[in-house]
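A single protein chain has been removed from this complex, and every other one stays in its place.
Coming up: chain A.
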Amino acid sequence: MTDGGPALETRDLTVRFGDHLALERVTLSVPPGAFVAIVGPNGAGKSTFLKVLLGLVRPSEGTVRVLGRPPERVDPRLIGYVPQFKTLDRTFPALAEELVASGLRRAWPGRLSAAERRLVEAALERVGARQLIGRSVSRFSGGELQRVYLARAFVRRPRLVMLDEPATGIDVLGEADMYRLLEDYQKETGATLLMITHDWEAAYHHATHVIVLNRRLVGFGPPERALSERCLREAFGHVGHAHGISLSFRRNHDA
């Protein structure tokens, strides 16, 4: 990473799939050490945005820099990616420690070396999941999978952690634990965190920056600015009352 440079930077990022415009001229810059929440309605291009940063989708137009480099030229060891764990193939025979070790090796392990085993156990310990060693992931609950995937991301000591809807399918206690684990990791390493979420309240309380997407960039900045009523209305068409953050909004002025 270029020292002091932004952790993420996009300029006029546009992604088209055939005729479909997934992202349109998104320009933003995220400083290192930020905790960024990406919110937006379904089909807003949130996952596409993450895939561009991971180097899985090429921009149709515009430029992208991740840790100072084009995404496909970033050393993948600098990035810890936590996918939506509902995509897990539960028919694949895998143990918890193998899943974590895949993050270390960037390949599926046959046998773990003693050094790998130590790192993997430490990563599982860190997320409070040491007891899952030796168990098959196919039978894990959402909360257990969440921890194993977090350990998998942390084990390589990434500079940037990207999470796709990490709170989906886990209970409130598990969610609180997850934010604590993420924030602890960030405090310790100064890493940048980026998470897609449907939970505005979590974004409000945990993020330092919020990206409101609806194909275009609707809002970007500190949560109290980006989650303003005007931005949410523009992105979602309403401000939602079920999330219990209307009180917070009342204090805020429109950006």
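For the reader, a short list of remarks on this structure follows.
We adopt the following convention: contacts are C-beta pairs under 8 Å (C-beta built on N, C-alpha and C of every residue); 3 or more make two chains touch, one makes a residue touch a chain; residues count from 1.
The criterion applied here is as follows: contacts and distances are computed from a predicted model.
The chain not displayed here is annotated in its UniProt record as "Metal ABC transporter permease", chosen from "Acetoin utilization transport system ATP-binding protein", "Putative membrane protein", "Metal ABC transporter permease" or "Ferredoxin reductase". When the missing chain is restored to the complex, the residue among A:L54, A:L67, A:L119 or A:A191 that touches it is A:L54.
Touch with the chain omitted from the figure is made, among A:P6, A:G45 or A:P83, by A:P83. Only one of the listed residues, A:L21, A:A34 or A:A94, touches the absent chain: A:A94.
Interface residues of chain A facing the missing partner chain: 54-56, 76, 79, 81, 83, 87-89, 91-95, 98, 102, 105-111, 135-136, 138-139.
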